[in-house]
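First up is the structure itself, then whatever we jot down about it.
As you look at this complex, bear in mind that one protein chain is not there, while each of the others sits in place.
So that you can tell them apart, the chains are marked A and B in the order they are listed, and the count of residues begins at 1 in each.
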Amino acid sequence: MTSTDFDRRRFLSTAALGGATIVGATALGGVDPDAAFAAQHQPLDPAVPSSSFVEGRVTAIEDGSLLKVAGSYGERNSVRITNATSVWKLYTVDIDAVEPGDGLYARGVAMPDGTIAADAVWVNIVNLEVVIRGIGKNRLAMGHHAGELVGRIHDDHTSASYAGGALTKDLSRIRMGQYARVLGAWRPSDGAIDLARVSVGH
Amino acid sequence: MACSNTYLWAGETTWFCCGAAWGPCASAGGGACGNCRSGSYHGAWPNASAACYSITRPDLCSGEGGIPRRGCGSVMKVVQQCSRAAVCITITDCGPRTHSFCGEATCCSGQCRTNRILDLTPAAFSAIASLNSGKTGVQIYE
């Protein structure tokens, strides 16, 4: 982290700690959630194709901020990354972490020039139904459809949830044969999944 | 049936991929209805058909035995329980496997939504929540 980043975070930290406190059922004044909801979250009609969602694979990255994306149904899109865009690839990353060949989902706003100004981009993200078939020191073997996938465990980024409980770094309660939903980042190079969270049921 | 405001059900929703896709999602196909697409506002319902119900088995979770049949093409309005963000979807697949997560709850402001009773495509889920959250509580209207 540079000294500029450090100063920026210190400024943001001070602002947040000096800001409004919200706890329990207390509601904020100043912001009218109903009005904002009505303005920004009108239900979307399923008959109208979404112009603010992009799915596909990254074919090129131009000027360090424009992702060229080839959709799975042949459509072409340009996704613009700004300083207000979040990019997820196993965890929050910069656009530098995105590579041609990556899969992508992006949510944003269609601009007059035909690009999509992205609010949020999720790279290689998958959320799969699997059965735990093997537990290793740094990996899980996961039955998926008729095949088996390798799930890679990362000490800093992999967490688990048991029966809907709070996310925890404790992975020792994952059991063989358990049905699980795993959220992670697919690795185009070897087909494995970098695991972000493993949710198991009862 | 239009996307309207008649209460239908409540519970947790997750997201899944379907249709032509990249990575492990490429094996998902068009879903039980054949036309499911990750980039469209689609969803999977655990009682989309009798065959579907026998796989998802919501009846094995307390309180879910009466979940109504809504087949391919049914339209629902899905409202995120906490933010009230909403999206209208069309049912194009069967899922999720409700019985594998019986009793699981997502709570917000003291209100809890129990059991996984809906799967949304990435397009639909990202309209009401963040994909990396994985699941969220919803109320469903039609």
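As a convention for this text, a residue touches a chain if its C-beta (ideal position, glycine included) is under 8 Å from a C-beta of that chain, and two chains touch if they have at least 3 such contacts.
To be clear about the criterion, contacts and distances are computed from a predicted model.
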Quick one: the chain not pictured, UniProt calls it what, "Ion-translocating oxidoreductase complex subunit E", "Small basic protein", "Amino acid/amide ABC transporter membrane protein 2, HAAT family" or "Methylamine utilisation protein MauE domain-containing protein"? "Methylamine utilisation protein MauE domain-containing protein"
Give me the visible chains that the unshown chain touches, in label order. A, B
Selected from B:Arg37, B:Arg70, B:His99 or B:Arg116 as touching the chain missing from the view: B:His99
Where chain A meets the chain that is not shown, the residues are 9, 11-13, 15-31, 33, 36-37, 39-41, 83-86, 88, 91-92, 119-120, 122, 131, 133-137, 141, 143, 145-146, 148, 153, 155, 159-160, 165-172, 174, 176-177, 179, 196-197
What is the set of chain B residues that contact the non-displayed chain in the whole complex? 51, 54-55, 57, 60, 82-85, 99, 106-109, 129-133, 136
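Following the convention adopted for this analysis, only the chains that are shown with their structure count from here on.
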Expressed in whole Å, how far the mean CA point of chain A lies from that of chain B is 19
Contact residues on chain A for chain B in the complex? 25, 33, 37, 41-46, 49-50, 53-57, 71-73, 88, 103, 105, 107, 120, 122, 124-129, 144-145, 147, 149, 163-164, 179, 181, 183, 186, 188, 191, 193, 196-197, 199, 201-202
Enumerate the contact residues on chain B facing chain A in the complex. 3, 14-17, 19-25, 27, 37-42, 75, 77, 83-90, 95-97, 100-106, 109-110, 122-123, 126-127, 130-132, 134-135
